[in-house]
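Structure first, commentary second.
Missing here is one protein chain; the remaining ones are kept as they sit in the complex.
And now, chain A:
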Amino acid sequence: MTDTKKPLLNDTFIVIIFAAAILAMPIWLDPIGGNYPDLLQKFAIYGIFAIGFNILFGLTGYLSFGHAAFLGVGSYAAVWSFKLLTMNVIPAVIFGVLFAGILAAVIGFLSLRRSGIYFSILTLAFAQMSYNLAYSVLTPITNGETGLQLARSDPRILDHLFSDSQASAGLPSTDLFGETMSGYPGFYFCAVLLIICFYISMRIFRSPFGLMLKGIKSNQNRMKYTGLNTRPYMLTAFIISGMYAGLAGSLLAVTDPLAGAERMQWTASGEVVLMTILGGAGTLVGPMLGAGLIKYFENIFSAFDDNVLAQAFSFLPDSVVEFVVPVVGLFVGSGWHLTLGLLFMVIVIFLPGGLVEGFRRVVNYFRSGGNAKQQSVEAQNQAGE
């Protein structure tokens, strides 16, 4: 909000660049081996998850350790929609968002009675409760340990109403009005939703509502003595963020129509925290970057084995290779967590603002001849550019 006109133009520009970058992912991820639909879908889906998480954590500073619960509910709701209504993904996505929103309203209402570490613990407790419910108590709804899956005998009322051709012998696949949601179409469906989600999150960041959330993060007391009721602001942010997670969960079910309780486990909640902090909490694109990076590590780095390494180091003398490969091997393959952990430590210690702050520093370094003060002020306002 530097000027009355200028930022709006800038914002349109940001969305266009973002959209172009996302839609072109199959092209520019090709050289680094990231170009296959399964992975691209994961980038988009976890991008949505992290962007939504950032609306809560980045703006208000309230750190939820239980967002996986909403991811899981989104998946269950979507699979039930496939089972009961139709294989069309639109109702599935709507129900996923809706049920996650309802659960977020309940958990948020209770958890937001506390702040700081107590809030985090409460959300964690509720998410673990949800996990246990899904795993055992609610087995009729969640199919417990096995997970909820499609079956040929599912009613699918709407599908049967509008078409009586039950041609295919196997399980039906998810579709968007006839277009099957696997492979690239599935990715583009997720990508379009990601772009919409990014735009909504940007509008929230730029709105009076977003400013209030930043105010809560900065000084909740001042907010109260200014006449603002912080509870409904917080709860709204919590619900929005839960709905983003629900959307991500339902998209996981769209690309692979099954839902299991492990999706609600605390590791999944922790992952989205890592993504957001890694990319830059409170920035617009940071969470997307973090999500991309972690999913890339998880899928590409973990696939490297000693053979690949031996090839990569083949220019070295044999005796050196024999020494280097086992050492480097610790950090790839199943050891990718180690690399991720180190990276996370480096970023938190040296770049508390995440990757986005890193880019900003590089840019400022190259422009540092000019009006330094003006630049830093601009950088503040254009967080996440």
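Observations on the model:
Operating definition for what follows: a residue touches a chain if its C-beta (ideal position, glycine included) is under 8 Å from a C-beta of that chain, and two chains touch if they have at least 3 such contacts; residues count from 1.
As a working rule, contacts and distances are computed from a predicted model.
Its record in UniProt calls the unshown chain "ABC transporter ATP-binding protein", which is the match among "ABC transporter ATP-binding protein", "Aromatic ring-hydroxylating dioxygenase subunit alpha", "Rieske 2Fe-2S domain-containing protein" or "Oxidoreductase". When you scan A:229, A:267 or A:368 for touch with the missing chain, the hit is A:229.
When the whole complex is considered, the residue among A:136, A:207 or A:334 that touches the unshown chain is A:207.
Residue in contact with the omitted chain (choice from A:132, A:219, A:311 or A:334): A:219. Listed for chain A, the residues touching the missing chain in the whole complex are 1-5, 7-8, 203-204, 206-212, 214-215, 218-219, 221-230, 232-233, 236, 377, 380-381.
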